[in-house]
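What follows is a single structure, and I will ask about it in a moment.
Here the complex is missing a single protein chain, while all its other protein chains stay put.
Chain IDs A, B and C follow the sequence of writing; residue 1 opens each chain.
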Amino acid sequence: MSESKVASMRDAVAELVHDGDTVAIEGFTHLICFAAGHEIIRQGRRDLTLARMTPDVIYDQMIGAGVASKLIFSWMGNPGVGSLHAVRRRVEHDDPEPLELEEYSHFGMVCRYMAGAANLPFFPLRSYYESDIPEVNPKIVPMTSPYEDGTGVYVVPPLRPDVSIVHAQRADAEGNTQIWGLLGCQKEAAFAAERVIVVVEEVVEESTIRRDPNRTVIPAAVVDAVVQEPFACHPSFAQGYYDRDNRFYIDWDAIARDPDTLQAWLREWVFDLSSHGDYVEKWGDAHWDALRPGPAPSGEVDYGRYA
Amino acid sequence: MSESKVASMRDAVAELVHDGDTVAIEGFTHLICFAAGHEIIRQGRRDLTLARMTPDVIYDQMIGAGVASKLIFSWMGNPGVGSLHAVRRRVEHDDPEPLELEEYSHFGMVCRYMAGAANLPFFPLRSYYESDIPEVNPKIVPMTSPYEDGTGVYVVPPLRPDVSIVHAQRADAEGNTQIWGLLGCQKEAAFAAERVIVVVEEVVEESTIRRDPNRTVIPAAVVDAVVQEPFACHPSFAQGYYDRDNRFYIDWDAIARDPDTLQAWLREWVFDLSSHGDYVEKWGDAHWDALRPGPAPSGEVDYGRYA
Amino acid sequence: MSDDAREVGFSASEIMIAASARQLVGAHNCFVGVGLPNIVCNLAQRIVAPKLQLVYESGVYGARPERLPLSIGDPTLATGSTAVTSMFELFAFYLQAGLIDVAFLGGAQIDRYGNLNTTVIGDYDAPKVRLPGSGGACEIAIHARRILVIMRQGRRSFVDRLDFRTSPGHSGDPAHDRARGWSGSGPTSVVTNLATYGFDETTGEMTLLTLHPGVPLEQVREQMGWEPKVADDLGETPPPTTEELRLIREELDPAGVYTK
Partner (left out) sequence: MSDDAREVGFSASEIMIAASARQLVGAHNCFVGVGLPNIVCNLAQRIVAPKLQLVYESGVYGARPERLPLSIGDPTLATGSTAVTSMFELFAFYLQAGLIDVAFLGGAQIDRYGNLNTTVIGDYDAPKVRLPGSGGACEIAIHARRILVIMRQGRRSFVDRLDFRTSPGHSGDPAHDRARGWSGSGPTSVVTNLATYGFDETTGEMTLLTLHPGVPLEQVREQMGWEPKVADDLGETPPPTTEELRLIREELDPAGVYTK
């Protein structure tokens, strides 16, 4: 009764990510799929519109590599470190070419994904009052409640990525996907997208998923490919599997400050490697061992057997 | 750092449910808190507006007991059995007095709770097109997307119960509440309400909750009282704890058909008992043993310790 | 030996189940109601739609019930399912987003265009019979790509004019219907205790396609509130096969709760 959607990262990106697409690689600090970004760079995609609440180092790498012409976002920076230098060069100096920006607040981005996921033509939120943001983004539109209170809100339009790439701890081969720890917008981004690639630390038996159905965040019904790629989030993290590599985030600042250093990094860590497996090997076991957390088991609940 | 909100059902209802209140006892088939309904009957509340997606036997009992003057709902019936006779007598024959109805579809009710929980002045949905429902409920209002597509939607207003009563499998003493199995609108109804009573099968240690924070559905921040009351959902069920008592739902049909039989039932099973503890004892251990499911453990996940 | 069960006999419910299950060929995500639709879906999964995912408005996706569920919120639906979601998510992300291929509806009244009444018999403000109301039916009718109706037919249920339109069907004007922009295409099939119907592609009108074995056309016409359109090639509903009957009687509803 089930159908395997398991694919390699190379095949999934080749088949599902096309030049000119709107691509969302989501994950709020947690579960950011760097390996998918690297594969998109490696395959030389062009003219992408990249959507993400928090373009961080992954989008600095992708934009530095020239895959994108536009960014839809709500906060861009290297969290706790500073700026995204490749992005800033393009925005401040059109260097090497311009980058179009379309910006929201966090809640506005979340509501755009919600509208996309729920097939709503707009989504209302109480934000943007007396802010200059709507002045630089005409898609943020004021609206008034039709009820007696006449409360003013702003509405944002649905965001429907051509492809959403979502990392998770585990999924079955059909794409039923479970996440714990920070959820970000993984669910909303997946439901909103035309095509969905789920990347996981582990492909598990369907029975593992079915033992705890409330843990399922994304159902197979919206998933096109399932890629098993351990450590695919590095330097981001997968709760319970590995820690955030804060050292790399700090180091990225110096790498990205200079365009040549950035290109050299891309050559060494992306173009000269054939896959994320090579990347994992290149960092070496000691690196991964140091990022492994101690155990913190969830405990079990009982669903009861009703036969 | 934590504060106990544990109370008896009697005290919680006495303090938090007042004559004239809008009260939501939610739970979709699952986790319907009959014990709270019985306590409200026992304490003789009057003139309540009862909100619930699916007024079933619990609201037939409450409306038969005369606690309510209005019903806000989307489907009323005895699921799989037939009608709610006490409700129908009041609606069809004003017997013994009229009952005001305000009705939606399921999705409309869900969106009303969502708007209430999210503090939105309205919530849009794609429903009600070419249906007569908006003609009998002026609160369901058409609206047009401000974007190019000009898609028409309907909007519903927020539902903000004075009190929501939510059953769950477990909570800590402060009110951090976890549910598995069907979630219904428990979360949205709780966040939407002015006051919240959480009723649980078990009050557990805070550490049990903290071991699996993604399982938490309602945070202490919105909870006013925590009542430990095993089997409080009977004849509804609590996943993993006891089965639905389908026999009782069938038997209710005959009880409710005749007003005198219904009043006799209320006397025997509500007024003549002082608490739900008495009700549990009156049914007897064999009854509860027969409703106990076999085991179906969820398995564990690892959050990882990051110290 | 014939594969059909004519000689062993079958009930009206059984042929309704078998005829409906065959409509699910190739379906993926099916919104299941309780009672007959539940048995229909479980039968279809075994005979024509192995990939069928059972979706319940109670918030269950990919249910695998170990017993016949007695309500759409039966605990056996959650245990062992693929996903349990909040009802908001189920209605917004699954139904409204157009992920549901097919759904079952029924009602106290249906008209010739497949509009359904589950709200009231008589006047809304002074009801003769107060019915349950919409539940999810109104939005299911709008968003599920195909709607299959299962109900018993009679002059009081197959009516010329509904007392209340809870869930929209076809409008009678196919150009209007196409312009609605709904993900659903409305009712595509009606299966009753007497016959099966489709809907005319140009007029959207319910059209008698097959009579159940032994049912004369006259009986069908007597049990309808309007003069039905009849297909040029009016046929006979294929009776349940012996395998279908075996599945229904031995596996799906051994106690005969819904099929006696």
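Heads up, the rule we're going with is that contacts are C-beta pairs under 8 Å (C-beta built on N, C-alpha and C of every residue); 3 or more make two chains touch, one makes a residue touch a chain.
Computed from a prediction, not measured in an experiment: that's the story for all the values here.
Interchain touches from the omitted chain, evaluated on the whole complex, reach A, B. Contact with the omitted chain, checked across A:21, A:162 or A:188, is made by A:188. Here one chain is not drawn; of B:146, B:213, B:259 or B:299, the residue touching it is B:213.
For subunit A, the residues touching the absent chain in the complete assembly are 28-30, 53-54, 73-77, 79-80, 83, 87-88, 91-92, 103-107, 110-111, 114, 125-133, 136, 151, 180-185, 187-188, 237, 239, 243-244, 246, 293, 296. Summarising the interface, subunit B meets the missing chain with residues 1, 3, 117-120, 176, 187, 191, 206, 209-211, 213-214, 216, 219-222, 303-307.
What we mean here is this: only the chains that are shown with their structure count from here on.
Counted as hops between touching chains, the shortest connection from subunit A to subunit B is 1. Distance between subunit A and subunit B, defined via averaged C-alpha coordinates, is recorded as 37 Å.
Rounded to whole angstrom, the centroid-to-centroid distance between subunit B and subunit C, based on C-alpha atoms, equals 29 Å.
Separating the centre of subunit A from that of subunit C, both taken as means of CA atoms, is a distance of 40 Å. Multi-chain contact residues of subunit B, defined as those touching 2 or more other chains: 125-126, 151, 180-181, 183, 239, 243, 293, 296. Counting partner chains per residue, subunit C has residues 60, 74-75, 78-80, 84, 92, 96 touching two or more of them.
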